[in-house]
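Sharing a structure with you now.
Note that one protein chain is taken out, while the other chains of the complex remain in position.
Order as written gives the chain letters A and B; numbering starts at 1 within each chain.
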Amino acid sequence: MEGVSKRYGGVNALTKADLTVEAGHIHGVLGENGAGKSTLMKVMSGVVQPNEGRMVLDGKEVSFANPAAANAAGIVCIFQELSLVPELSVADNICISNPPKRFGLIDRKAQRRIAEDALARAGGEDIHPLAPVKDLPLSRRQLVEIAKALVRKPRILILDEATSALTAADVRKVFAVLKRLRQEGLALLYISHRMAEIAELADECTVFRNGRNVGTFKSGTKSDTEIVEMMIGREYSHVFPPKPAPRPTDTAPTLEVRDLCWNNRLKNVSLQVRAGEIVGLGGLDGQGQRELLLSLFGVLRGCSGDILIDGRKVTLRGPRDAKRNAVGMALIPEDRKTEGLMLPMSVRDNLSMASLRRFAKGGVVDRTAENRAIDEMISLLAIKTDGTSVAVGTLSGGNQQKIVIAKWLMTRPRVILLNDPTRGIDVGTKAEIYQLLRKLADDGAAILYYSTDYDELVGCCDRVLVLYDGAVGRVLSGDEITERALVSSALNLGAGAGEPGRPALAGAGR
Amino acid sequence: MTDQALPISHGSDWRYRLGEHYGTLLALAVFVIMFAVYALKYPTGFSADMVQTAASKGVLLALVAVAQTFVVLTAGIDLSVGMILVLCNCLASYIVIGSPVMTVLGIVGVLAAGLACGAVNGVIVIYGRLQPIVTTIATGAVFFGIALLLRPQPGGDVNEDLADWMTGQLPGGIPTAAVVLVVIMLVIWVPFRKSMLGRVVYAVGSSEQAAYMSGLHIRRAKFAAYCLSGLLSAIGGIFITFVTYTGEASSANANAYTLNSIAAVVLGGVSLFGGRGSAVGAIFGALIFRTIGDLLFVFDLDPLWQPLFLGVVLLFSVCLGSFRLFRIRNRLELFG
Partner (left out) sequence: MTDSPTSAKSGFPRSFLRSIDPAVATAFACILVLLLIAATTNPDFLSPEYLLIQLQSASFLAMMSTGMMLVILLGQIDLSLPWIITVGGMMSTAAAGWGPWGPAVAIPVGVLCGVIFGIINGIGVAYLRVPSMIFTLGINAVAQGFMIMRTGGAAPQDMAPDSMHYLATGRFLFGVIPNPVLVWIVVGAVIVFLLRKTVFGRAIYAIGNREAAAYLSGISTQRVVVAVFAISGGLAAFAGTLLAGYSTKAYQGMGDPYLLPAIAAVVLGGTSILGGRGTYIGTVAGVILITLLQSILSVIRIQGIEITEAHRQVVYGIVIVAMLLLYGRGAKVTA
């Protein structure tokens, strides 16, 4: 098998990216959240088609219309969003695309042998091949996913954060498998944000940033610090507004949370947010940040602990309670397309959705007042839209996100919760959102801000709570908030330890 | 996520096999208990004749329930099964007659008609990308209209020897209908379940996204499911002709079979969300549904109360799944 090379580019999240993968090598791909790693992989595996660029396999140009075509060409992916069918058993899933047959029917005994064999190779001997996938915990599912990929006899195997939910012991087993596959002449593409893993496995590394390949180098030729510099990059600087002087800590907090627990995912979280403060939530993705925001908004059932607004205890049974005047909360949800907006509905209908009661008398909407408030919001946030009656789905991502924020500003909230509001939007809009948040804070709002982008936490926040495994691991404030400190505390390393590595515990589950 | 490697012994296969067939086994158990009670209370006690009556009533609905199962497994729904059944009934009253050869040819013709009806549904739903509910309501109207064209008035005839044999008893008092049903299942369901086709149908119903990511032929599988549904409805249509000796385009019958097929499927442990359950369960679901009526009869419940009681039992059984709601901790999951 000769060397394999691929070229393509031009997908929104990926601009003119190049990558070459050789047989018998493990190629590490590094990059921050949203650097384009996952898109790259989706293109290679035929899940999405590139707008421009080309892919070359064994010297021949190829294109894949769907995952089946990519599989046929020997390219197999292990997806971050798992591609397992929940109702089918482990063995059924492992052999799903090409089960062993006898007389044209699936041979369940042979299938089971294959599955057991593959599970053993992937290090999941403890998984019962007949167990339905939906009953397995995430870490086991990931092993099944790996076993499923092995059965397809791939020539190129792509792993996207394939170890993110595994325990340290499982990771060692998987690594052994991957190294053996390398010896067998496979080309492996290993995508991760964990440098320790890449350092151990990879022969070459490529760093992605903002959808571009910013450098490929032999493993071991660059220090961790150099790699981090490449990942973070400095060629665009966020336009962050200046931070005000630290507020006196003796003022009463607008939002106070005491010992919040939920379902083993939140463990005794306590925090305070004062009027005028932007408090960041940091940590690796999936450490309970999302759950914390949802529980504050009354969405989660069975929370224990107290939520106080202006020193008064409140009980919230849902968003309806949370947006009451006495509470005045707003939540900018994680996924604007499914949780924030009704895409086919008009800009106007979306904007006034949360605050409609304000313009209504006896349930009848006062159109004039509604339109006036909407026009105000549109000009305040500089939303670019062709009138208020166009469907929100036709706007750009940045403008959509502005509408989600505007929708909640129309309720005049005093406590604003944001769940990664800048994901997937352009740099210009990001800067506008930073300015807006600071302005809202200056006007007296208390803001709790979760972001997966460490740069933003550094640039925007007065304090940052770093969550680890559902609990507040560390609180950084003022000058302590640096990217280095955020990374090391996200990985739960001791204070001051700058070396990013994999957490000792299996805490990185999503 | 702090799960440790659980020591699972591979000797515990039975646990998973039980889990896989839980719905079916539960339906079987409920049916056996109900039927036992019925047999005990039956005026003349347990007899071949009693089984015979119960079987011929049950098999008809069972066939339609199996037809419905195929489509429901893909997370769709077929509201035209009853109409296909009636259409095939009317068609059979013309062509399933005469010499043995003619009769066989007639049966093949009716089966082909059912298959074609299913194929029409499949093409519109898959390639026309319309919702299965509306599509099958609309095509159901067409099928029923054709049935009415064939038989504006009830009438026609059927090969009586065959009909008598099919609705009669085999030596030993075993009802032929039940045996035929078992044979049909062995010929159609078992190979389906064990083939790649069946695997893909389950995968599509469980998670279309994952099935696509795994590179499966989604459309082909869905299409086959609709075709099989039409085929099974056609078998039901032939069988009803054997029972009644006539063809009748009765909209009441058509609607009742459609609606009862959904009830039977749900009672038999097939998930309306797709991907879970088995046609065997659906058969027991159909038998349970029929036995409820019989039970009310032997317990001397006022016949006027029977439909209400049946409705309430049905409503209650579809609500059983709601117990899972108590376990949901994140209210957003309610809207998934």
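Methods note: contacts are C-beta pairs under 8 Å (C-beta built on N, C-alpha and C of every residue); 3 or more make two chains touch, one makes a residue touch a chain.
The model shown is predicted, which means the values in this text are computed figures rather than measured ones.
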Where the missing chain makes contact, among the chains that are shown: A, B
Which residue of B:Tyr38, B:Tyr94 or B:Phe144 touches the chain not shown here: B:Phe144
Candidates A:Arg182, A:Lys407, A:Lys430 or A:Arg463 - the one touching the absent chain: A:Lys407
Full-complex contact with the absent chain, from A:Met342, A:Ala369 or A:Ala431: A:Met342
Where the missing chain touches chain A, by residue: 42, 47-48, 66, 297, 299, 318-320, 322-323, 331, 333, 338-346, 348-349, 352-354, 356-357, 360, 363-365, 367, 371, 387-389, 391, 407
In chain B, positions touching the absent partner: 77, 124, 128-131, 133-135, 137-149, 152, 208-209, 212-213, 218, 249, 251-252, 255, 259, 262-263, 266, 272-273, 302-312, 314-315, 318-319, 321-322, 325, 331-332, 334-336
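Convention: only the chains that are shown with their structure count from here on.
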Rounded Å distance, chain A centre to chain B centre (Cα mean): 44
Complex interface listing, chain B residues touching chain A: 1-8, 10, 12-13, 16-17, 19-20, 191, 194-196, 199, 202-203, 205-207, 209-217, 275-276, 328-332
Footprint of chain B on chain A - complex, ascending: 47, 66-72, 79, 82-89, 92, 96-97, 99, 101, 104-106, 108, 126-128, 130-132, 137-140, 165, 167, 169-170, 262-263, 291, 294, 299-302, 318, 339, 505-509
